[in-house]
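Missing here: one protein chain of the complex. Every other protein chain is in place.
For clarity, chains are labelled A, B and C in written order, and residue numbers in each chain start from 1.
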């Protein structure tokens, strides 16, 4: 069993507390109408942080769904600015600067899973000694993409780790209506590689499972499916009202298993954490978030930014649309002069 | 174990021999340019026939892929005419008359699998005591549709039997490049219902497995995945050259397990079959096929038949296109008079 | 008559159709216990029970594919896709199966399937939640494409869609759910598929539009009326079947045409409308037809989406443009 060191556990708790506090602040910003719909992290912290701490950011890739990016601090502080740009709806929110080996938010559920397989396969073709870890939810596991990707990965023996974050819900749909399988880990039998279930509130267990999977992958033994069992402690997103469907007893019980409080208590007991540290970490988290938010808001936005990065070079038509947009009137029809909407 | 009676075994052999002979004659017709590309049945006879003999044609539905229809004789002799209409490329080839509980050929691989789940679910909603059996190949099992359908069926507990015909090949792709799973049956673990592997050359084993699955389904115990292990004894289709990829030893060994010869030998030993019967069955099969072929060829084909059955009533535009087609010139542009292409 | 928003009108129609025909079943992600993420299916689960109102696993392909099987069984499925952008996950079933069930089986089976999905921008959604795919779907023969613009039509067209023996993609403007209100007839209300509606009369220019663009075109028409221009607005209501007669009549009366849509310009349904105008009424045209549309890039993020969607000013500019021309 690969056990994180005390120092690592402390760092992990810093990341977990940071993620939670930043997620909560973002929630408040949404309530004030300053950012768009967001999906809070509460309950997922140990899983995301434990997993990425078992990886080597210099070599290993992380492909998130949409709940994880705020907890990927270990991959670089720049990610927080990406998160805030994304949250305010700025086009640059999709850009995570090289060489950070993280892909942006994925909204089309499960589509990132075959990407992970292709990327892992690509690494082996280039003799790049990295692995790819892809996050996805219990709900997303019902998409064909998950299965097609798992099956392909099995055949290729690609160095990929499938991390299913089972938080018991896909919006209002509980896991027992998501699948009749014994567990999400059990689905690995369809692909011919190991599937393991871990307590996703136990950061050490997640760390260990990912470490083990990573070593297998690097040794050429192929993929692993890990199911991290957690509980979504907040609403699905800022647009959701879970009181309509989450049983009160269930959420109360889950709060008793809160992954942040759990690690906090353990580290306090071990003399590695106290209220002062907690306060310091929280303050730093908020400062960083506020800075990222300000930086995001002051990121320039050209009038025609939304037309950039679609094609390497604008097509003839897009160039005319751009000219029309810049001419100030949107493009309401294309004239032979290449200027559109300029009659307005 | 549900064992077929002697009489049933005899009937099954009749169907198997009939299917093989008819498939071979169709192959010849293709070679003479009289029918289109076809996929021969050789090697699949025991699986298809054994399966449908375990069903009740009055209640249970069969959803084929494309290799099975010629072996569905038990569901009604009309199916042979459907097969020949289909093979000559006649639009009516899609029409299997009610009340036969069989859907037509499916070319878009695996798409029929969710149909089976919806149909099975629909039967329960209507308190119709039938089950649905859906055929698909080892290759088709890699499509998302298979997994999405399996998972949904598990959740609904729908009365459906998934029959994966593992004939070792998907065109030129061997099973070990199709999946790394231990077996196709093992994939049922992803759905939470039983998966069983049977020798698809053993008609009794197939019959038994389908019977058992059917009883489970009718008892409200939900779906079963059956993998029938066979070997594709012929080319993929008339357009394929398997000598490019099938190892000679492998096909020779497989010929030694020929499902038709096997049952023949067993029934001969039991005094239930002899050369005279065989000759009679073959002759009857050919007579039936030739009759179906002639009937298909003489099935009327209206000039505008290809425009029928798309919408319940033609849209305004389709009505104009029809008028143009009937006016004799195809529709090369639509005029306000509703007549198209009439200038030609 | 009761004043309702589009969401309420849709919900009312679903209740009425489930009441009327017990073959109607509703399925999709989060449609049952929580009544849909927008509450379009609110109350159905409580009223019609778990056999007829079903939360499915998160698989668009299976939702649509199972609907085909339900239709074969003789039921009338009303499937919900949470957002039209995720129709891509089910395109093989929508275009390859739902659209062809009747054709493939030569009318042995009807494909009496309705697939509801919200689409269109304006409410700051994440990626693929606002995309306008109706132009792509319109190229799939066998489907009907219904695109209501008012609350009354949402009710009446949905009822007709569910009763239609052919499959219907019923596309609901996300921005209209709460943003569009209007008087809705009480009780049974049916609007036939394939008949366009004159949303504003006028003979100077006609703006041809559908879904939320109709609302914007009407606003543009109202503004331009103050300048003395009579801008007709033709609400197509369904793209397939397309009301060729109404298009010809409007173009013949006005002679000048603007087509407004949210989709990217290239390959959008607007091109089909222009081609239709040319085929039906070329000799009536007094100026080139102008398309107002989204841009040829993916539907963008929140901060810039208002620049992407044609608004009433862009529509008005296009109207002036077609009038400016000799």
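Rule of thumb we're sticking to: contacts are C-beta pairs under 8 Å (C-beta built on N, C-alpha and C of every residue); 3 or more make two chains touch, one makes a residue touch a chain.
Quick caveat: nothing in here was measured; it's all calculated off a predicted structure.
Based on the whole assembly, the unshown chain contacts which displayed chains?
Spelled out, the missing chain touches these shown chains: A, B, C.
Return the single residue from A:76, A:122 or A:194 that touches the missing chain.
A:122
From the list B:28, B:172 or B:287, which touches the chain that is not on show?
Of all options in B:28, B:172 or B:287, contact with the hidden chain holds for B:172.
For the chain left off this view, which of C:35, C:69 or C:85 is in contact with it?
That would be C:85, which touches the missing chain.
Could you please point out the chain A residues that touch the chain left off the display?
Those residues of chain A that touch the unshown chain are 91-92, 94-98, 103-104, 108, 111, 113-123, 125-126, 128, 132, 144-145, 148-149, 151-152, 155, 308-312, 315-317, 333-336.
Even though one chain is hidden, which residues of chain C still touch it in the full complex?
Missing-chain contacts on chain C: residues 85-86, 88-89, 91-92, 95-96, 99-100, 103-104, 127-128, 133, 135-142, 240, 242, 263-264, 266-276, 278-279, 282-283, 285, 287-291, 295-298.
Touching residues of chain B against the unshown chain: what are they?
Answer for chain B: residues 36-37, 66, 86, 88-91, 93, 105, 107-109, 139-140, 142-144, 170-173, 177-179, 239-240, 244-245, 301, 303, 305-307, 310, 315, 317-318, 321, 325, 329-334, 341, 343-344 touch the chain left out.
Convention: only the chains that are shown with their structure count from here on.
Averaging only over C-alpha atoms, locate the centres of chain A and chain C and give their separation in whole Å.
34
At least two other chains touched by the same residue of chain B: list those residues.
144-145, 148, 151, 155
I need the residues of chain C touching at least two other chains; which ones are they?
Residues 56-57, 59, 61-62.
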